[in-house]
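A short write-up of the structure that comes next.
Rather than the whole complex, this shows some of its chains in their spots.
Per-chain numbering from 1; labels A, B and C assigned in written order.
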Amino acid sequence: MSLSVAYRHAFPGLALDVAFDAPGGVTALFGPSGCGKSTTISAISGLMRPDAGRIVLNDRVLFDGRTNLSPQDRRIGCVFQDARLFPHMTVAANLRYPSRWRRGAAREMDRVVELLGLGPLLKRRPGTLSGGERQRTAIGRALLSDPALLVMDEPLAALDDSRKAEIMPWLERLRDEVRLPILYVSHSVPEVLRLATTVVLMEKGRVTHAGPLTDILSDPDLAPRLGTREAGALIRARIEGREPDGMTRVMTAGGPMLLQGIEGSVGTVLRLRVLAHEIILSRDAPTGLSALNILPTTVTRVDGGLVQLALGDERMLAQVTPRSIEVLDLKPGTACYAIVKSVSVLPS
Amino acid sequence: MTHWLGPQEWQAVLLSLKVSVIATLASLPFAIAVAWVLARKRFPGHGLFSGLVHLPLILPPVVTGYLLLITFGTKGPVGSLLQPLGIVFAFRWTGAALAAAIMSFPLTVRAIRLGFEAVDPKLEDAAATLGAPRIWIFFTVTLPLIFPAILAGTTLGFAKAMGEFGATITFVSNIPGQTQTLPSAIYALLQVPGGEGAAMRLVMISVVIAMTAVLISEWLARRARTAA
Amino acid sequence: HADEITVFAAASLKTALDEIAAEWQKSHDDTLVISYAGSSQLAKQIQEGAPADIFISASSDWMDALQESDDIDTATRKDLLGNTLVLVGTGEPAAAEVTQLPTLLGEGKLAMALVDSVPAGVYGKQSLEKLGMWAQVEPHVAQADNVRAALQLVATGEAPLGIVYGSDAIAEKGVGVVATFPADSHDAITYPGAVTKSADTPQAAAFLTSLTQEPAKSIFESQGFTVNQ
C-alpha cells in the first residue's frame, strides 16, 4: 500500500501546503496545535475538498481536482478527535452501522467488542458514556468499517494507560497482520514510537520532515522535536536464545544483550528503543553494575548534550552533561562503552 | 354519542379526522423534502422559494381556496390533467385533504427545517466515511435525529388541518358526508341565530381530538428524549 | 358639526352601498364608515357593544335576533331591499323552466349557499321543496359558505348550475340566468335595516331613510335589487 498526499488549501489565517508519502505501516502526523493535522485528515478522508492537489491511495486517485471521490468510495476508516457517535443509537447499533455497506469486517464484531471492552456498554446510548468509553466505541466502529486505510485523530488521548496498553497491540496487529495502513495523529510520543514506521512532522501548515521513524530518532537535529525525554534511537536485534532465568539473549550490531520479558522465537528480529537519557557512557569497561547490557561503541557526533554513537551501521543517541563530555573527552572517534539501563521492545 | 351528536355531525367528525390524518401523512414526505432543500441547499431563488412555501399562510384562505379551485378543479389545468388518471379533487374529501395539506404545509416545513438546521453535519460526515450512501444516511442518521422536529411539524400540521375551513369550503364546498368537515359544520351553525350551543359542542369535539394529538406527540417526544 | 356614521352592512351589499355612500358624502359633511362582514358576525358584534349606528342585514332572522335582544330601535326597522332567486348556468346557457332543473343537472353539482344557514341557501331549499324537487336534487347540492363562492363554482364550470340572487347573477360575466324562481316559492327575500340602540347621531336615521330614495334607489336597482318603498 501507499498513500501519497499533496494538497494546498487556504484558510483565512493559514495557508496549508502539505505533501508527504506514507509508504505503509503506521504513519504518524506530528506537529503543534493548529498546524493542520486534522485538516489533512479531512482532506484525505474526503470530508473537505482542498483547493488543489492530488491524493492517491494504492493507485486509486482519491482526489486530483477533477476526480473527487466521495467519503463512501474512499474506504477510509476515521476516528475523530470528537467521537461523533450517533446519539440516537445504542453502542451496539453504532458498531453495526458500517456492516451493511462494508461487509468485510462484520464478522470481527465479537473480537472488536471484547478487545475494546465494549461488552457492558452495548445497550447504552452515547449520551451517558464517559469520554473514554465514547472514544473506544468510535475506534471499534471505524475498525468494523473494513477500511483500506485507517486515519485516527488523537484516538487514544481520552484513554487511560491500561486501556491504551490494551488497544495498542490490536493496532499493531492491524499494522502487521492485516497490513492495514494507519495514519495516526497523536501528541503522545510513546504511542507514536511504538506504532509508527513513518513520521511526518508538520508546522504551520507545512511538512518540515517526513521519513522513517528510525531516521528521525537517531538524528540529533530532529530528535529534540519529539521532546528531550523521548529522544533516542531504534536498533535492530535478533533473538538468539533463552537463559535459564527467563532472560532472552539477543544480538545487536553492537554485540549481545540480555533482555527481560521478551516473547518470540529464536531468529525473530526485534526493534529496540533505547532512550538517550537512559544510556550512560564509560571509557573503561564497567563491572559489578545492576545494568546487564554494556555495549562497546564509537562516538560519531557530539551535538550539545546529545552524543551520537555507532553500533555497527546503526546509530544511537546518548544524553550526557557537558561536564561529562569534557571529563570523558568524548568526540567523534572516541571509543567508549554504552551502559544501557533499559530498552523497550517494538516488534519489527 | 349518537344521541348527543346527530348522524350528520358524527359524519363530520369522522371525515375531519380522516381528512386531517391523511393530509398530514401524505404531505409529510413533501414537507420533509422541501424542508431539506431549504435547510441544506443554496441556490438562486432560495429566498423566493421559501416565500412561496409561506404563501398559504399569507394569503387569506378564501384566496387559496379559489386558486385551488381554478387549478385543481375539473376544469383547471392540473385538475383536468389528473382526471383521466382517476385523481379527482373537486367536491371530494380528497380535495378537502389537499386544501388542509396545503394550508398546513408552511407550518410543517418550518418546524422540520429547524430540525435539519440543528443537525450536526459532522455526524453525517462520519456516517459517510463508514460507507453508507447519502440516502441511507438520510434515513438512518438525519431523520431519526430530527424526529422531535418532525413530530412538532406533524402536530402543528394536524392541528391546523383540524381547524382549516376557509380554503376547504371555497375549494370543495360543503357536501355532508363528503366534504363537510367539523369546521364547516361549525361555521354553518354559527350562521343561524341560536346555533352557538350546537357549534360549541362540535368545537369541544374538535378540541378534544386535537388535544389528544398534542398529548400523544408530547409523550412521543419525551420518550425519544429519555431514550437518547 | 359633522358626525361619523358607522354602518354595519352585509358584505353582499358592498358595491351598491359604496357607490351610495360616495354620493351621500357629496352632499353631507358627515363621514360614512361602512363595515362589511357576514350578517351573523355583525349582529353578534352589535350584541357585544359594537359602535354601529346602522345595521343592514342580508336576512330577517339576524335582525329579529337583535330586536329580541333589544339592540335596535324597532321603530326604525324597515325592509329596505328585495331580491330574486335565480338558477344560473356556466357561460351563456339557454333559458329553461325551473322545473327542468333535475334534467339539466344530470350528474353535475348544483352550487348553493349553505342550505341551512346562509339566506340564499335557505331560500333556495324552500323553493326546491315547494317545487317538489328537493329530495331528487339534494344529493347533488354543493354548499358554499356564501353566494359569491357558489357563483364561482358555476363560473369556473365546476358546477354546471347554481342557485344565487338575481343581483349576483347580473354582474358575473361567467354565468347566465337559466330561470327565475317564482317569488311565491320562497319567503320574501328582504334586506332589513335599522338604527341601533347605541346610535349616537341623528344622521343615522336620515341615512337609513335615504337608502330607499334617489339616488340610492337607482343605484340599488342597477345592481339588480328591488327597492321597497
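Everything that follows uses one rule, which is that a contact is a pair of C-beta atoms (placed from the backbone, for glycine too) under 8 Å apart; a residue touches a chain by one contact, two chains touch by 3 or more.
Keep in mind the model is a prediction, meaning the values are calculated, not measured.
Although just one copy of each chain is shown, the whole complex contains the chain kinds in the amounts A x2, B x2, C x1.
Note that in this section only the chains that are shown with their structure count from here on.
Judged by the touch criterion defined above, the protein chains link up one after another in an open path, with no loop closing it. Chain-level centrality, scored on Cα centres against the all-protein Cα centre, points to B.
For the pair subunit A and subunit C, the distance between C-alpha centroids works out to 90 Å. Not a single residue position of subunit B touches two or more of the other chains. Here subunit A touches subunit B in the complex through residues 45-47, 70-72, 74-78, 80, 82, 84, 86-88, 97-98, 100-102, 125, 127, 141-142, 145-146, going by the rule given at the top.
In the complex of the two chains, the subunit C residues touching subunit B come out as 38, 40, 43, 61-62, 64-65, 109, 111, 114, 116-118, 141-145, 149-150, 152-153, 156-158.
For subunit B in complex with subunit A, the touching residues are 122-123, 125-134, 136, 140-141, 144-145, 147, 227-228.
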